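Only a single protein chain was left out; the remaining protein chains are all shown in position.
For clarity, chains are labelled A, B and C in written order, and residue numbers in each chain start from 1.
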Amino acid sequence: MPVTREGFEPLIVAFCCNWCSYAGADLAGTSRQTYPSNVRVIRVPCSGRVNPGFIIRAFQRGADGVLVAGCHPGDCHYHSGNYHARRRFTILKQMLDYLGIEPERFQVRWISGSEGAKFSAVMNELTENVRKLGPNRKLRDAR
Amino acid sequence: MKKIAKTKLQELWQRLSAEGALHLPVRSDRVVEFVRWQEDVSADLDALNAFLPPKKYFYPQTETVLKYQFEDTLQLTDVSSLAGEKTILFGVRPCDAAAFSLMDKVYLGEPVDEAYRRRRESTVVIALGCLEPEETCFCLAFDIDPGKAPGADLLAADTGTELVFIAQSSKGEELLAKLNGVLQEATSGDENKVKDAQERAREKYVTRVSVHGLAEKLDTFFDSVYWDRLYRRCIACGTCTYLCPTCHCFDLQEYAAGRSGERIRCWDACMFPDFTQMAGGHNPRPTQKERVRQRFMHKLNYFPRQHGGEYACVGCGRCVRQCPVHLDILEVIREMGGAVDGR
Amino acid sequence: MRRTGVFICWCGSNIAATVDIDLAVAAAKKMPGVVFADQNKYTCSEIGQEMIREAIRTHRLERVVVAACSPRMHENTFRKTVAAAGLNPYFLEIANIREQCSWVHKDKETATDKAIALIRTAVAKAARNEALFASELPIERRALVIGGGIAGIQAALDIAENGFVVDLVEKEPSIGGRMAQLDKTFPTLDCSACILTPKMVEVAQSEKITIFSYAEVEKVEGYVGNFTVTVRSRARSVDMGKCTGCGDCMLKCPVKVDSEFDLGLIKRRAIYTPFPQAVPNKPAIDRENCRWFTAGKCRVCEKVCPAGAIDYSQEDELRTEKYGAIVVATGFDPKKLDNYGEYAYGKHPDVLTSLEFERLLNASGPTGGKILRPSNGRPPKNVAFIQCVGSRDKAKGNPYCAKVCCMYTAKHAILLCEKVPGARPFVFYIDVRTPGKDYEEFYNRAYEEFGATYIKGNVSKVFPDGEKLLVRSVDALSGALVELEVDMVVLANSVDARAGAKELAQKLSITTNAYNFFNEAHPKLRPVETHTAGIFLAGTCQGPKDIPETVAQASAAAVKVAALLGKDSLLSNPTVAEVNEKLCTGDMSCLAVCPYGAISEKMLEERRGRETVRRKVAEVNMALCQGCGACTVACRPGAINLKGFTNEQIMAEVEAICL
Partner (left out) sequence: MSTANGKIRSSAAEALAEGRVTLVLGWRKKDFWWQSPVAFVESAAEAEQLTFDPFSVYNPVKYLLEAAGCHEKVGVFVKGCDSRGINRLLQDKRLEREQVLIFGLPCSGMVDPVKIRAAFPAPKICEVARDGEELLVRLSDGQERVQTADFLLEKCLTCRHPNPVVYDRLLWERVPVRSGVDALRFARVSSVAQQQIQERYAYWTRQFSRCIRCFACRNTCPACNCRSCIFDQAEPRWLGKASDMSDTLNYQITRAFHVAGRCFECGECERICPAGIPLQELNRRLIMDIDKYFGPYEAGLAPGDLPPLGTYRGEDPAGFDES
């Protein structure tokens, strides 16, 4: 967990596709677009590689928010990975909402390799939103 | 012997919950289950089988048995010594109460399971005698009297409008003594009412099957072609084992988180393909046939052979009712030649 | 547990100023499996790399984690480093504590905390890294160029120049494409045919190049270095071996149909070559219009052919060949103007598209190079040129700029003035866009030297008014209503993707954008490659462009092809999908989502008891798989995994990153 000073510091796990969003995150770094250290990135080849099981596991192990970030529709390095991701996560997100798990904790965004500023903005926004929601207790395992 | 009018049960719950965590059968949504009593909860004293048997109080579906941490050296924490909150279990039916005794043979026999023992000892079991059988009840086949529960600390006998409490152990007597303000002294008339109710219940119950000599018969049944056909319907779910008050198999799992972790014990079912799956890939029970055979042979042959002839079945009928494919022990016992009366 | 070494980089002060390196090293030493952890000022330096190699040897490291800059920066560097010390290069993991930590966080305490988490995550993943090996794939030393316009011609010539065999497939009976239809080219005004035809001839004469005209790609299978392509050569009804190209047949053929090449401004025969300088200069019978094929009588061409080359019995021919690389150069279509009734196109003969106007300019065109009004055969005086017809038009056209119209309109204005003394060009434009060498100067000449009138404004309507045409617009600069009487209107219609581009993209497993132009792999850095390795793009099939750009891209594609075909073999990407046959159900959910056709069904024979049973499982073609991992999620039992990004690895990362 990030160091807690005063109040609650959320943990945000971000799955970023290698070609767009991870590059976007790198660009945020290169251009010193700061965002909270609550965000931790896992590199995957494509948003289509992200198994809903990974997202659930992240929530189970203490993530308070999870982001999947991929190339913009039409720009997928692998043609269609983000299109499949879009369908999968549309379903997943609605299901979380239906089960009463704040859907705001799970976000999917399209961030290109040239959108360092956007990466940083999304991370700031997501961290702030999740901070407001408070800790994820619903999916988190008790251990 | 003491008694209480059924209309005054809320007072009793109030009083009992002061003596420990009171758990009793409650109907919620579509099932009846044992839950912890709270002010606004009313017990269901009509349903015979709670969806899960009360074995979960001594043998929870999931329990941490060990915690560990690697710093410079390995530090272990034995959490079994922490088990055992003072608990009062009300409404345990005679079949489920009988199952406790069977479970005791496993977990209180050597080596004693510490957490189980602690939970068992810190719990007062109040059994509730049955009056009317469900169509799937066959406790009588195992000589379990539907109106009696000799293994329970207290028996609450249902006489219609009243519950009569009979202490059957020192724990039971102790608790009964504390309930003076709530309970009335029972009279010899009440005693007769209890006997009558027990008699009537016994008459209404049917044995359905006879298990006399079944264990011996099964000694040579392992290779029977019977198993080749029986298993085909089984869908390998864990309903029968998890709902069975006598099934007691578990799995140990490691839950590692970096340099610390827990060891967890959780229910497992011999119906699951991975139950006997070995790390190297070999599975000694490779198909569902072996698994189905294991379950029935264990209940009707291995267990009685190990434990003085007692079958690992109490005739509660949960598996008969709930098996999605109606592959139940009644059918098996009868097919093996144990029939007395079907309907 | 794997014996893991962790190397934390300061990157000078880039990391060290924000991350407490000593603390991170101490934390790393306690991580599961870590037997060695140290720091270096610049890990990518020779000293830093030597520290890694040395530690691998002395501490018998099995896995290496470098905590430094982004893996996109130095992953390959460190893979080579660990390989030099005898480890499989894929035993390396990078923790990105610069771009994604020290450079974006300011608070040292939390940044250090996060750096430690990222290192822990990399360590957890590394423990599950497996040795991966690239395999060698053979290369077929033959290239296919699809499309025989200037892009395809240039690409074919350049590939041949590099010594490789090229097959050039052209849909029409002749190569030449759109450029052959043009009269002059901007900004030099040199004759299009004069610079194109020598190249066409060069193609025909090249020993390395085979032209398949009147042919189309039917099917594409395989992968980089090993494509198998089936080409359908349409029945020409003319024996190419016998035909001498004398042209007698075309003179005698009784059927006249609109000439596609001349955009219907004149007629051609049913047996025809598209234009006089056609290559191959041998005709084809258009069976849809040939009287013999439609009515069952005639056979005039057969009678007049001195070479006996007419063969009505010819059938389409399918030819399958292997290629190492493919260049797609299928060009564009001028936008159809069905949606633009307001310009009276099709209602008045003197409203022309720019390409039709181009044909009027051309010496071998319908008017022999004289600009004459189709309505009355007289030269026009005032001519309105309407720009951006169907371009920059979100409402009913293309939102993009067609790129070439401003320049060719300037050219048309100049040529109009040159050819029709006293003629006045009026150009209605949104913006005039002239980036390019000598382009602005050329445009300047149009109005300075030739007096073309440029009016900024959309034309709302063109009214036929007797012999004249009335053009109504608003001058956007003055706000004044403009109504202009002209003799001719030329519409700069937009550039569309070639009809059928989408279908071809599917055959090739390449992608298109929303307007069916083929997608390049990267708009900046890989402009001629597609996402499918071994398939390259040239010319306007990728997007509107002018001739110099097209030729440059074609040459670039040719160099890419030559570089590929010049290799002895290809190294495959080892991070590909892999099937665990024990878990595989064979429902082929993976196949459905694979964008590369890399997954196929395979029958597996296995022992079950005493029996041998057959069951279907999925199989991955390692050469085709690009490692996206979409299949791994589609696979419910997790039977298909992605090497380098396995379920086990990612799950371990998730668990470690959350600690």
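The rule is simple: a residue touches a chain if its C-beta (ideal position, glycine included) is under 8 Å from a C-beta of that chain, and two chains touch if they have at least 3 such contacts.
Predicted model only: the values in this text are computed from it and were never measured.
Colleague: Just name the one of C:S206, C:T585 or C:N621 that touches the chain not displayed here.
Modeller: Counting the whole complex, the residue in contact with the absent chain is C:T585.
Colleague: Looking at the full complex, which residue from B:L66, B:C249 or B:I264 touches the chain that isn't shown here?
Modeller: Residue touching the chain left out of view: B:I264.
Colleague: I'm checking contacts with the chain that's been left out. Which of B:S42, B:T62 or B:T161 qualifies?
Modeller: B:T62
Colleague: Considering the entire assembly, which residues of chain C contact the chain that has been omitted?
Modeller: For chain C, the residues touching the absent chain are 514, 582-589, 592-593, 613, 616, 634, 636-639, 647-648, 651-652.
Colleague: Need a quick check: the contact residues on chain A for the chain that isn't drawn.
Modeller: Residue positions of chain A that touch the missing chain: 52-53, 56-57, 60, 73-74, 80, 83-84, 86-103, 106-110, 138-142.
Colleague: Hey, which chain B residues sit against the chain that's not shown?
Modeller: With respect to the unshown chain, the touching residues of chain B are 28-31, 33, 51-52, 61-62, 132-136, 229, 232-233, 235-239, 241-243, 251, 253, 255, 264, 266-269, 272-274, 320, 322, 324-327, 330-331, 342-343.
One rule holds in what follows: only the chains that are shown with their structure count from here on.
Colleague: Have a look at B-C versus A-C and report the one with more C-beta pairs in contact.
Modeller: By the number of C-beta pairs in contact, the winner is A-C.
Colleague: Taking the mean of all protein CA atoms as the centre, name the chain whose own CA mean is closest to it.
Modeller: A
Colleague: For chain A and chain B, what's the span in angstrom between their mean Cα positions?
Modeller: Here the centre of chain B sits 46 Å away from the centre of chain A.
Colleague: Approximately how many whole Å separate the CA-defined centres of chain A and chain C?
Modeller: 32
Colleague: What parts of chain B, by residue number, touch at least two of the other chains?
Modeller: Answer for chain B, listing residues that touch two or more other chains: 257.
Colleague: Which parts of chain A, given as residue numbers and ranges, touch two or more other chains?
Modeller: In chain A, the residues touching two or more other chains are 61.
Colleague: Can you check the complex and tell me which residues of chain B touch chain C?
Modeller: For this pair, the touching residues of chain B are 257-259.
Colleague: Where on chain A does chain B make contact in their complex?
Modeller: Contacts found on chain A: 61, 143.
Colleague: For a test of understanding, state which residues of chain A touch chain C in their complex under the given definition.
Modeller: 2-3, 11, 13, 18, 22-23, 25-30, 32-37, 40-46, 48-54, 57-58, 61-63, 74, 77-81, 84, 88, 120
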